[in-house]
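Only one protein chain is missing; all other protein chains are in place.
Labels for the chains are A and B, by order of writing; each one numbers its residues from 1.
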Amino acid sequence: MTLHDHLPALAVVVPLMAAPVIVALRRPTAAWAVAVAVSWACLAISGQLLQSVLANGPFSYLLGGWAAPWGIEYRVDPVDAFVLVIVSAIAAVVSLYAKTSVAKEIDPDRQYLFYAMYVLCLCGLLGMAITGDAFNVFVFLEISSLSTYVLVALGRDRRALTAAFRYLVLGTVGATFYVIGIGLAYMMTGTLNMADMAERLPAVAHTSTVRAALAFLVVGIGLKMAAFPLHLWLPNAYAHAPSVATAFLAGTATKVSVYVLLRIVLGVFGGTGLLTALPLMELLMAMALAGMFVGSAVAIWQPDLKRALAYSSVAQIGYILLGIAFLSETGLAAAIVHLFNHAIMKTALFLALGAIVFRLGSARIEDIAGIGRRMPLTMAAVLVAGLSLIGVPLTVGFVSKWYLVEAAIGAGLWPVAVAILLSSLLAVAYVWRIVEAAWFAKPSDKALAATEAPTALIVPTWAMAGAAVWFGVDATGTMGVARAAAAALLKGVAP
Amino acid sequence: MREKPILRVGTKLLIPFILLFALYVQFHGDFGPGGGFQAGVIFAAAFILYALVFGMANARAALPAGLRRQIMALGVLLYAGVGVVGMLAGGNFLDYSVLSDTPTTGQHIGIFLVELGVGMNVFAAMATIFFVFASRDPSAKEDG
Partner (left out) sequence: MEVPGLFNYWMAVVLMMAGLYAVIARGNLVKKIVGLGVFQISVFVLYITMGKVKGGTAPILGDGITVYSNPLPHVLILTAIVVGVATTALGLALVVRIRESFGTIEEDELQAIEEGEA
């Protein structure tokens, strides 16, 4: 076997082995170097996987050589590979940014811990995306969650501790719900392999055990992906975590949970007919619409910009959920492409906020007054990513919303299409607040003392902001992958 | 508890047997009930008992934080390393059959080493959790 055959395992093994190496090294610079090397290696592996899956179709990797469905199977198909690339690309860009920001925000003797948790979290997220075993998802979910709790708790503010605690409680409840759901499904099918489970479930779909399993799984994953009204952990966790951790998590953690929802609900339970027999899609749509409006509306009133953008994330998860709820190819493609697009623009925004925190020590609306002239490059990145959040043409946000509206019209749901546009107006409101404060308000004392952020922070921020425009202007590549992924997912869904 | 001779002597008598039992559970894992998780916890229990009776300072001297961290890191590396060796030998990740001439022997060697790695890691982690909670030293808070 060549190295190429082992890529699916390496995507998980490389970051897993890096964590103990970082703990053994302990020196901040060395730890950072390992984290950067690992993140870029994962990006290279994921890119390779995406390329070969698009060229040759889905393939499997059998852990330990044990044949599926008995052994654990790593299954790579277009959806997996796309998510792998999103996660590792965000991790790679954020890792370059990390050194300067982490050095400022975290004590030197704890920095190695930050990087160890960073690569462990990456390992968990990649593992969730690549594995084809339902219980293995739980294991990787907990690897990423436990490291996330520590990352959040490393924040400077003492409120980071309570935020991490609340996240831990709700996250554990969510993960345990997931295990209950998988347990009930295992009871009825006797298998944990997702593909095998999908084949066996239709025969027992009429039992209440399977229905209960589906309910537990949806609520459990909903908690992890912060779908409204299960989002309560998210704003505080994002607001008080170290800037680098927020940027990384905002771009990846909830996205991978959405992927798990797609994989489990559509991939495994798709053939049971329960998706249409139960009012599940209607429920998801209601949650999505409520999230879109409440998330955006609450974001308008937040004095802390990190919190405001965290609430905006709740709204954006709503858009993704809405795309899924249409249960059509266009809707699903819109949801998948929005995974990618939102990851880019939210990471760009949180990286820019990290640069502001680096200079000002806070990201409160009154402190950033007049900062537009002092930190023009940083604020320009905020503006570009903010416009994308609204959905202005030539940005990635527009691509997602265009297809979402198309899917809504295709489903004959005019009011929903109008709701998408109306909720975008709320996004205009919270982005305008930032613009008004940054360029039109009287400069605060802090802003007068500030200068442009260091190059090490500006370059990764603009890499993300630039990507938000690049993939907005030319969306054929991302939409092509998203369409292929959506078609693959819908194949297993019973009409 | 330092002045209670019965406890001190009793503990000193017990600890070797606890450690021995842990090793038994560890190395018997591929033939009967047992394995790395259980062995690691039992092994750590011996140190925790020692710490309870003889005090944190002595326990810390017997098992310094640096050593715990190294054991923990080494455990994960051993586990993953076995998988990687399997890869280099031409099998899949964690395929033990290729570790030796005959697949059965290979499986034995593989699971033995992996369980050893798990045992080391669990031992160090359990001991660290206890030490961190038992100590008042705020700088050690994040060791867990």
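Some observations on this one:
Rule of thumb we're sticking to: contacts are C-beta pairs under 8 Å (C-beta built on N, C-alpha and C of every residue); 3 or more make two chains touch, one makes a residue touch a chain.
The structure displayed is predicted, hence computed values, not measured ones.
Touching the missing chain, out of A:3, A:169 or A:283, is residue A:169.
Per the touch definition above, the residue from A:187, A:203 or A:448 contacting the chain not shown is A:187.
What chain B contributes to its contact with the hidden chain is residues 32-33, 37, 122, 125, 129, 132-133, 138, 141, 144. In the full complex, chain A makes contact with the omitted chain through residues 135, 138-139, 142, 146, 149-150, 153, 158-159, 161-162, 164-165, 168-169, 172-173, 176, 179-180, 183, 186-187, 192, 303-304.
The criterion applied here is as follows: only the chains that are shown with their structure count from here on.
Between the Cα centres of chain A and chain B there is a gap of 36 Å.
Listing the residues of chain B that touch chain A in their complex gives 69-70, 72-77, 80-81, 83-84, 86-87, 90-97, 139, 142. Residues of chain A touching chain B in their complex: 1, 6, 9-10, 13, 16-17, 19-21, 23-24, 61-65, 109-110, 113, 150.
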